[in-house]
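Every protein chain of the complex appears in place save one, which is left out.
By letter and in written order, the chains are A and B; residue numbering begins at 1 in each of them.
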Amino acid sequence: MRKGLFLVVVTLVVGFIFSPCTWGAPKTIKIGINAPITGDIPKVGEGTKYAAQMWLEDIKAAGGLDVGGTKYPVEIVIEDNEAKAESAVTTNLKMITEDEVLVIVGPQSSKQAVPAGDVAENYGTPMISPWSTNPDTTKDRPFVFRGCFLDPFQGPVLANFIKEEFGFTKAAVLYDVASDYPKGLAEYFKEAWEKINGKGSVVAFESFTTKDADFSSQLSKIIRSGAEVLFTPQYYNEVALIVQQAHELGWSNPIVGSDSWGSAETVELCGKNCYGLFFSTHYAAAGAKGKTQEFIERYEKKYGYVPDDVAALTWDSLGIVQAAIQSTGSLTGNIEKDRQSVRDAMAGVKEYEGITGKMTFTEEGDPIKCAVIVRISEKGEFEFYKSVCP
Amino acid sequence: MIFFLQNLVNALQWGSFYALIALGYSMVYGILMLFNFAHGDIFMVGAYIGFGVATGLLALVSTGMITAPNWMILVLTILFSMILTSFVGMIVERVGYRPLRDAPRASAAITGLMIGIILETGNLILLGARRVSFPALIQTETYNLGGVYITNKKIMIVVVSLALMLALHQFVQRTKWGMAMRAMAYDYTVVPLMGVSINTIARLTFAIGSALAAAAGILFGVAYPVLDPYMGIVFGWKAFVAAILGGRGSVLGATLAGFLLGFIEIFVAMIFPSTLRDLIAYSIILLILVFRPHGFFGEPYSARLRL
Partner (left out) sequence: MAENNGGGSVWVRTGQILTAFFSPIPLLGWLSGAVFAIFLEHIIGNSLAVLLGLPKIPVLFGFVIALKEPTLIPGAIAYVSLIFVIPICIIGRLSSPVTNLVAEKLLKLPLFFSVVFHVGILYGVLHFWSDISPYRVLTLKLTLIAVMMTLSLNVINGYMGEFSCSHPGFMALGAYAASVFSLVFFTKDRIFGEPLLSPVLGPFMFPLALIFGGMVAALGAMVIAIPSFRTRGDYLAIISLAFMFIVKSMIENLEVVGGPRGLSSQPNWANLPTVFIWTVLCIWIINNFVRSTLGKALNAVRDDEMAADAMTVNTRRTKMVAFLFAAFWAGVSGGLFAHVLRYVNPSTFGLQKLAEVLAMVYFGGLNSVYGSIVGAVSLSILGEMLRPLEIYKWIFIPLLLILVMIYRPTGLIAFKEFDVRSIVHPRKRDKE
């Protein structure tokens, strides 16, 4: 027993003597990435992870992140939230309190971003969700930002585009009722469309459930309703099935989509069926110029496929984070103070030139950015068609 | 009327998937009385194996080493994948089910669930998160029969599924092996005393069930050419519903219940607002079970968990 006590005393003494020795040297800047690596949407997690790793490579190549003349080494902490809400909350908290990250990028889908944003807010840690479109994510949360535009903007953009381009008066919508992004967008589109064309001009408003593969019943209904255009704000895997099945059921009118179409896999999975269709997105991969093109080429070379919107938005979010950290001028080493100053710098970001467009944050932490209408060409490339700014 | 016929055609296609998967599920469920919760993931594995085989064969054709028309490649793919997947099924049986033969049924259900998770994660680790697109082996042709659109794929899927179901029915009813299986379903304890090896029958059951799952996976790939590692979960649970609804060990029952499930889903979405589809479809199933507490073909036995 004596030995035990002795040991404890020795530990205490030595510990107190040595503890200040670890201070000094520039502290590593840690960036937390909260991504769904496993679970329902592993593809989203993979895009996030790859974009983050590419960003880290750049920083490492530069010898660290330059803040006010000091080069800080950077580390990214990637955590898997298993596409579960509770898991996203625990990972966020773990990164904030255990890994002591300066900023968190993610979680991607609103299901995780809304509760995780609450944690970030409570612990005063800036968080930017690149992909979450639910207004609740950033609402009344000064520390939470997002990297993408909101549905209330995108819905009217598409409704106006269809009206101007084709002059149709009857539209149909097909969306996933169990997923908040498509549902929200479908409703905003309906609202905008009915404002333009009058009540009842959305002749079919049909839905299905996540993981469904057969949409024939809903599509038959849509075809019977006499709609002139089908709007489907779905993810690329469902897009391939919806478009194919619609054509098999004899649908020959245009199908229009939203930013969730903006993945290389859309064309890969959908093939010729998707040629000639329009969708709105953050950026157009084909015919992209400058930084955007550079990013796409690098990503494709490294991971073997053209990055989807998640990867591009994550890349931009990390860019904003980097710009914000750099514009703080200096880091104190006190993590709480630094988090506060990074948040202030982020809120003050003006006209950030990202690969998905210029970004300025509103008071809520939502970016004001332009949407791009893209046409899938006969070669299966995403061609720039026109750009719509708020 | 045309609208109704169109949906009838749709429901036939969708129902035949449910029926095929439910059939594989009900093989294991009916004969060994096990909840085979890995079945949905075996279906996924089957689809991926089919994808691998088809891609490999197409590559061979394109290099000119063999010449084969696409339909032959499809037939070969189905055959090879059924064989390969049946091995997967046998391994699953050996690892997850045989050690638990005398355990409570629910424990085997848990090992099944866990094997399913391992298969999903394993796939994710091996192939990454990207979804793959099943090669288009058949050129889609759409026929317009007075307003009802039918594709050659739809016809093929329904025909192949029905043929497989018929073959299975013949196998179970006419062959010696089938007889042993039926006997096993009838009495689990006495049959081994008659010189029938329970291990062999269990292995065979799993092999056949998995082969059917593989066939369903490939047909699925042909009709809905997007595969992802988690595609089997929902199918697994729905097959569970169909297999039990159809009654224990009844090939006909599982087939009909599978079709019924497909028909309910399609027609509910046709008649009611489609947002309420799940709500109404499952309420119908619940009501069916309230009024027919033992499914369609099940005898009113007391299915106790053996504890």
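Keep this in mind: a contact is a pair of C-beta atoms (placed from the backbone, for glycine too) under 8 Å apart; a residue touches a chain by one contact, two chains touch by 3 or more.
Only a predicted model underlies this, so the values are computations on that prediction, with no experimental measurement involved.
J.: With respect to the chain omitted from the figure, which of B:Ala11, B:Met27 or B:Ile233 is a touching residue?
T.: Touches the omitted chain: B:Ile233.
J.: Of B:Ala109, B:Val132 or B:Met165, which residue touches the hidden chain?
T.: With B:Ala109, B:Val132 or B:Met165 as choices, the missing chain is touched by B:Ala109.
J.: Please identify which residue in A:Lys43, A:Lys111, A:Lys190 or A:Arg375 touches the non-displayed chain.
T.: Of the candidates A:Lys43, A:Lys111, A:Lys190 or A:Arg375, A:Lys111 is in touch with the missing chain.
J.: Identify the residue among A:Thr90, A:Ser225, A:Gln326 or A:Ser377 that touches the chain left out of the display.
T.: Touches the omitted chain: A:Thr90.
J.: Which residues does subunit A use to touch the chain missing from this display?
T.: Contact residues on subunit A toward the absent chain are 1, 4, 7-8, 11-12, 14-16, 18-19, 22, 37-39, 78-80, 84-86, 89-91, 93-94, 96-98, 100, 110-111, 114-115, 118, 123, 134, 136, 177-180, 183-184, 209-210.
J.: In the complete complex, which positions of subunit B touch the hidden chain?
T.: Interface residues of subunit B facing the absent chain: 35, 95-96, 99-100, 102-111, 113-115, 117-118, 120-122, 124-125, 233-234, 237, 240-241, 244-245, 275-279, 282-283, 285-286, 289-290, 293-295, 298, 302-305, 307.
Simple rule for what comes next: only the chains that are shown with their structure count from here on.
J.: In their complex, what parts of subunit B are in touch with subunit A?
T.: 3, 6-7, 10-11, 13-14, 121, 124, 128-131, 133, 136, 140, 142, 144, 149, 151, 153, 220, 224-226, 228-231, 233-234, 265-267, 269-270, 274-275, 277-278
J.: Can you tell me which positions in subunit A touch subunit B when the two form their complex?
T.: 37-38, 40, 42-43, 45-46, 177, 206-209, 211, 213-214, 216-218, 220-221, 224, 237, 240-241, 244, 247-250, 265, 268-269, 271, 305
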